[in-house]
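Missing here is one protein chain; the remaining ones are kept as they sit in the complex.
So that you can tell them apart, the chains are marked A, B, C, D and E in the order they are listed, and the count of residues begins at 1 in each.
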Amino acid sequence: MGDLFVLVISCIFINNILLAQFLGNCPFLGTSKKMETAIGMAMAVIFVLVMAGAITWVVNEYMLKPLDVVYLQTVSFILVIAALVQFVEMFLKKSIPALYAGLGIFLPLITTNCAVMGVCLINIKEEYSFIEALVTSFSYAAGFGLALVLFAGVRERILLARVPKPLQDTSIGLITAGIIALTFMSFKGMV
Amino acid sequence: MISALLLMLGIGAVCGIVLSLASKIFYVYEDPRIAQVENCLAGANCGGCGYAGCSAAAAAIVSGKEPASLCIVSGKDGVESIAKVMGVEVGNAEAPLSYNMCEGGFRAADKYHYMGVSSCKAMAVVFGGKRVCGVGCIGLGDCVKACQFGAVSIGPKGHPVVDEEKCVGCGACQKACPKNIIEVKTLSERIMKFNQKYDPLAPCAQTCPAEINIPRYINQLREGKYKEAVQTIRLRNPLPLACGRVCPHPCETECRRGVEDEPVSINQLKRFVADYEMNSGSRIPIKCAPDTGKKIAVVGGGPSGLSCAFFLRRIGHQVDIFEAMPKLGGMLRYGIPEYRLPKKVLDWEIQGILDLGIKSFCHVKFGVDFGLGSLMAAGYNAVFLGVGAWEDFSLGIEGENLDGCFTGINFLQRISGGEKIKLGRTAAVVGGGNTAVDCARTLLRLGLDKVYMVYRRTRKEMPANEVEIVASEHEGIEFVFLAAPTRVVGDDKNKVTHLEYLKMQLGEPDKSGRRRPEPIEGSETLLAVDMVISAIGQSPDASFKNQDPQHRMKELELTKWNTIDNNPATHQASIPYIFTAGDAATGPSLVVEAIGGGRRAARSIDLFLKGEAVEPVKDSLQKKRIHESIFTKVDGIKKTARAKQPELHVNERLDSFIEVDLVLPEADAHKEAERCLNCCRICYNPDIVFPMAKKAG
Amino acid sequence: MNNNKLIVSHAPFWHDGDSLFTLNLNLMIAALPAVIFGLVQFGMPALGVLALSLSSAMVWEYVITLLSGKKASIHDLDSAVIGLFLGMMLPATAPWWLVITGTFLAVVIGKIIFGGIGANPFNPTLIGMAILALSWTTLLDFDAAYVNYDFDFTALVPLAAVKAKGALAVSDLFPLNDLMMGKQVGAIGTTFGLGLVIGGIYLILRGFVRWEIPVSFIIGIVFTALCFNLANPDKYAGPMIHLFSGYTLFGAFFLAPENSSSPVNRIPMLIFGFCAGLIILLMRNIGVYEDGTVLGILLLNLVNPLIDTIRPKALGKGVNHA
Amino acid sequence: MIKRSFFALTRPRLGYDMPEPDPKEPKAIPVPSNLILLLHDPLDDARETFIKKGDKVEKGGKLHLYKDSKEYTISPVAGTIKIIDTYSDDFGNTSTYLVINTDQGLTAGTDDVQYELKDTIASADEYLRTLPGAPPLKTLADPDIKIDTIVITCADPDLLSTTHQYMALKFMDGIKEGIGVLKRITNVRKFCITVPENLNIKDEIDLAQVFRTSMIYPANLPQMILKDHLNMVLPAGKTPEDMGICFMSAEAVVSLARAYKTKAACHEKVLTIIGKQGTPYRVTAVIGTPLRRIFNAFSIHVNDHDRLVIGGPMKGFSTYTVHHPVQPDTDTVIVQDRDNIPELSDNPCVNCGKCVRICPAHIPVNILVRYLEAGLYQDAADRYDLLSCIECGLCAYVCTARIPIYQYIRLGKHELLKLNADA
Amino acid sequence: MAQSLAKEFTKGLWAEIPPFRLVLGLCPTLAVTKSVENGIGMGIATTFVLVFSNLLISLLRNIIPSKVRIACYIVIVATFVTIVELLMQAYTYELFLKLGIFIPLIVVNCIVLGRAEAFANKNGPLPSVADGLGIGMGFTLSLAALGAVRELLGNGTLTIWGGTPIFEMAEGFLPFRFMLEAPGAFIGLGLMLCLMNLIGKK
Partner (left out) sequence: MREMINMVVVLTVLTALSGGLLATVKAKTEVQIENQVLKFQKAPAIKGIFPETTNDPLAERFMIDNEGVPLQVFPGKLSDGSKAVAFETKGTGFGGAVGLMVGINVDTDTIVEVRVTTHSETPGIGSRAKDDPSFASQFSGKGLDTNFSMKADGGAVDAMSGATVTSKAVSVAANQAKEIYQKLKPEIVKQMN
């Protein structure tokens, strides 16, 4: 239990997927201009990552490993994730439109979000158990969400400031992200 | 190897089956355009646009929240194909561009020192802004701040300058400007823009019936940009060559320079640039909007018809012109003599209009050769009636039908048509309008010994253009004022010998302030002439109404002057799909009125075809003036003489129909353009420094 | 006719006389006791560092505004304050290029690129400091910096000593009195605890700094330190060492209340200060950092927009119109 | 100008001014040769005006710009209309001004035109709208607005001004009489009077409920009176009239009472003039008197870069011409010397939060002003309580960055109104 | 033909150079640019995938049904990514170790899919290859540039290939370590983007 807690803290803060591992930057910059979008995206990432983490772990453990075709990881994972996301999107759109409006519209963004794929690969690489894989997936996603929401808060203010023209938008967004990464170094060594 | 193959086969099959089943089971309807637009997008789902994935972005584009250029990955082709998907509405595919009305020149003085929020909007609500000039640019640059693309900057003269390369037509600058100085419009919208009372307009531009932006083209001329000047004129007037010759230029009467000095010779400048184009040997290309697939029939190829057809064509409609006479041009061709507007010039100009892709059918008379029914059957969506006013008023006196009596327009038309008419030696032309003068001067050129002009009132009241009157005086026409014809006297062969008229005197001024002529009893006088031409006015020939078998035609209402009854603001007639302008609608009037009317009718037709309410232009400035633009004095003007119209020597011109008025030499044109005060391009201090202090103190 | 052009502006027509200039001037005045003490303690090199950092910060701002064609803004003294504070946080032995790089990072990366004064979401001084500390750790190691100095007190950095050896081992080395009176090794302007407190109280009384932030910050430090200390007095030092050493007091009065990166509502201000104190102590006691003030405040700067949404309901908001 | 105190731990307190306990008679300004009257109808070139240049007007004559227009003004003198022209008023309003050349010798005495003043609110609205103090008769007469409470303010709404307090001190009988008139002509039954707590009014007021208001700004703003004394919170974006409450100044009540007593309107407005040195003068002037006349009477010289403020220092507006006329609601006129005008700046907000903490309406001004600067008015209203603002101006008064916050707020509301009108 | 091919190629080098003009592919840009060498390696790997997937997709563009096209593209891209991964493991093992997880993540690099969808989907094989090559080269160049800045400042060296620096800072240079850290990557890229914006202004 204690180990899991350490894992959670480390995944959320110390090895934050965005700020320390550089994964998932495109949607990070894209969806952080507004707080509502950021929250929706954060939720969607958590949702998808947990599912993807589970399903890729299963694929790896019960299909790739027994057949000794681990080198097919990339192809099979991405295909499974893409299909899963698309399926969930269609499902939500039809069955739970309310949820779709809040969260589902972010799903297509996630297919090609390297955070999802990256976390799945990390899970395999670190040889986590199924439970650990689920927990890390969730924590990484939560870390992503946390960074996204905090970033959106700062960015909403920056959008209103008189940022010099060439720096506007993505450029200042990246620099802010850099400073956020800097502040996240606070947690270094805490676990 | 085999296991890998099988595994992937399995995964692929499962994914494929699940997805295809899901797409059937969980099918939800959405706007098919969303899928189409999404196909045009990059599909990378990168989120770079700020939307959650390409389908969200597509939905935003379809709902109109975002421009077609939203996606940062798909290139120009993508944008174009999206625009195509979205371009179901007319004009959407046309690129809108920003354009500022108030430009260049010096700034108006401030009425106070402003301290506060540095934004035009904020300043505009404080006493209308600190500038003394109330209509122009404030200059704090809200538009510059609003532009996301760096396309707007404050130019060296303190006004916004738009870089057309960078402008994407988003409209942010327009929203930011509190004074409507800067607008984002497509070419169509710009062509169909009518003066409104909050536009910064110089008095000349307010006066021009065609609403030409006069100061702009004068400035372009001054800068040597003749082509641009012609384009500026063509935005409002398709016939600069003709207008440059025959327009009575009401604009010049309002010219602000005229308050202290002689007005600028605006019309000659127009003619200069128009002639420049004609003589340059190549036509300036005229841009048209993409085709809309709508078809309009223009009946009558005179100035109003040509104008209406020209503008309809430029905004993308298909136009056919039907003309009763053998050639297009209407009154310009048949009513205005060769020495004022050479046919060669007119042909060149009309050809330019037809080159836009307008078909013309001549020698077909409305109501005789074709009618409303046949037009409708041919699939025209609307009809423009610009049949002009070709029916001369009769004098209503005895002897009017004698041999040697003619009516004005009929006479001019026959001469223009090349008909040989049996002429006399002396002639009396009855009337004081331009037609009368034209008849008189034509007669002189036809070799008559003596031409009299008989007019009921005095020279002061003559409606003909002053220059024309002066020219005819020079050419030796004798004026008989205060004379009311009472009888044409003929000999036994029914040939005209004399015109009898009654002398008149001016009575007490009436309500309108004019002194009405009153006949002097018993003052009958005989004038020995062998030709009498009556040119006392015309009305439209409305015979088509009864000749047309289409029963709907009965619904077309006429006024008591036989003009087609219409809404003067929208030019829509009593049958909704019929529009009319020009002399047919107003009775005999100026060419430039007809041109302006044609454009207004084109706007209404466009609205009608789009299914929108045909409503007048909001806050229109037609024939009104912006209160504060009218000055009673203009300080600091150094008087300089107005450029003189070069003209043919009298001796030369009497023997021929060679054009009398000549074009200004380039140097003179520039000199004349320099005389322009740049009203509304510069902010002026009117004589009122600030209203409250005027006389109260 | 009257040709007088009056000034037209919008209400109100009075002003309480505050300006950015007076605000920043007062910040600098409040820092004076600590600065003077530092100069006396560390001598000419300290003067050099402070002078260079103050001037270079202003020069950077001037150069950048010049290059970008904006109106010069150094007269509001904001960059001077950033420069002074940065200088105060450096050791007296800092090389010239370190100072200049630091002010560049602080003024340009920390402030100007975000849109200048008031727009910076993070404390510019701290951004400069954090980047310097990350890049040139050894140069900012105060133990190493003052080898050539001869002090009449323990020449060990208190927090580093605590971290390395445990609280018990160093408990006698740092009497509270010495710490308060500046008898400790540290940055130029942050060792004189009493001076910083005097400056801080001056700022609070004159209304240039909201009292909520420093007070809750100190409470956060003291409370957390006390908890740790009670749990394991051998390993974790007591609140007073934490309070009077390192950048703690300087952070409390001068860094944390920096206007644009801290909350303005009362409850958020209290949360902000307390959490900053808490996180700093966590970093000191269980993280890898000896001090942590710099990153701790930056972390709270990041959270600031979020917590500042806790605010009283506006008048008439949500009232049903009867 | 009031500067902050040296120690500023607590927020600044701006106190209202008090009239001297036993005020002198105000100085009367003679009727000038030219009067300027404002009509709230904009001049439209397309329409024919009802009054024309050169028309003769009688004293007490009612002037309409157009035949059917509802707006009118009453000429306080007999004379000739010399000018009719457009006047761009403050905050986007366009009105029309008339210059009336006074006929000499006809300035004193009663009106030439006598109206049939009936005991109905409609009748009062028809003739008495331009009484000194600008009684809100239009609101009261409007059948669509249901007013059940009238609050009479003997406290001046802005700093420095003592006009209403003076009226209350001197003419308490008039106020009582006015309440009687109002009770007679309207259906309103509830009357309240706000009296500054330090104002020495000895009379018992039994006709109305008396509120003693604080002497600290902005206690006398309508929203604050509602909140503090009527226990009523105005919903954001609503006016007191929407809640059935009508505010009326002491002077308006007094002049209403006089008008009913004499059956003729009075045209003399009481004003507080604050000179460049801060010296207050109390004057009476005929409505329409250009301010320059008053300044001449006190030898106040208005130069370039000075500021002329109509109304108080917190909520008034500055005009650009010394010919600005005395209006029915002009209580105070301040002349500020160029050396006493605080500079504004175009600095962005530095987030010091002073505005947030001083705001009586608890608006997050620091964020609001950013949204307003960026022109995001709708967001500002939806998320940052733009419409809750009670427009006291304190935020701009304390702003360290010297941002014209109040102007931004006014502009934001103005633009928002326009946006909503378009939509 | 040759001219238009050249145009497709060169646009990737400047007009549409990722990640500066098209703000895509940020993750590898940030992560692997600790040195020029890594940047170039990553760039070449991406280029390889881009060229071949573009080629294959443009060949198959008429066969693939539009509803499953994204899935098909992903499979194609992923296949090439795996090939690159295997090849790198076999022949440039050290580089493979440094790039680590980012090699398989090329599959989710928006640039690759973006080009497939935006270009190869609509154009013939030759232009698609040119486009892929151009964009890939542009990407490589950007990574190398950012890598150069970060390595030079953060480590005082420049290493193009093979581990030996071709340039080293003078003896007394104390490296600006910040540039090698995560925050330095973000800020470095942000500032380069700003620079590109400045240069891009006509």
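Rule of thumb we're sticking to: a residue touches a chain if its C-beta (ideal position, glycine included) is under 8 Å from a C-beta of that chain, and two chains touch if they have at least 3 such contacts.
Here the structure is a predicted model, which is why all the values come from computation and not from measurement.
Across E:Ala6, E:Leu59 or E:Leu87, the residue that sits in touch with the chain not pictured is E:Leu87. Contact with the chain that does not appear here is found for just one residue of A:Leu79, A:Ile105 or A:Leu134, A:Leu79.
For the options E:Thr46, E:Thr140 or E:Asn155, the residue in contact with the chain missing from this view is E:Asn155.
Seen from chain E, the chain kept out of the figure touches residues 34, 63-65, 67-68, 71-72, 75-76, 78-79, 82-83, 86-87, 89-91, 93-94, 97, 100, 155, 175, 177, 180-181.
Mapped onto chain B, the footprint of the missing chain covers residues 1, 3-9, 11-13, 15-17, 19-21, 24. Annotation for chain A: contacts to the undisplayed chain at residues 15, 69, 71-72, 75, 79, 127, 188-189.
Simple rule for what comes next: only the chains that are shown with their structure count from here on.
Ranked by distance of CA centroids from chain D, the top chain is E.
Inter-chain centre distance (chain A to chain E, centres taken as mean C-alpha positions): 22 Å. The geometric centre of chain B is 50 Å away from that of chain D, both derived from CA atoms. Look at where the CA atoms of chain A average out and do the same for chain D: the two points lie 59 Å apart.
Chain contacts: chain B has residues 12, 15, 19, 23, 44-46, 48, 111-113, 115-117, 122, 126-127, 130, 150, 693, 697 touching two or more partner chains.
In chain E, the residues touching two or more other chains are 23-24, 70-71, 75, 110, 113, 181, 183, 187, 194, 201.
Those residues of chain C lying in contact with chain E across their complex are 101, 109, 113, 131, 134-137, 139. Per the touch definition, chain A reaches chain C in the complex via residues 149-150, 153-154, 156-158, 161-164, 167, 172, 175-176, 179-180, 182-190.
By the touch rule above, chain D contacts chain C in their complex via residues 1-4, 6-9, 12, 159, 223, 227, 233-238, 242-243, 292, 302-309, 311, 313-323, 334, 336, 338, 341-342, 344-345, 347-354, 356-357, 360-364, 366, 385, 387-388, 390, 393-394, 396-402, 404, 406-407, 410.
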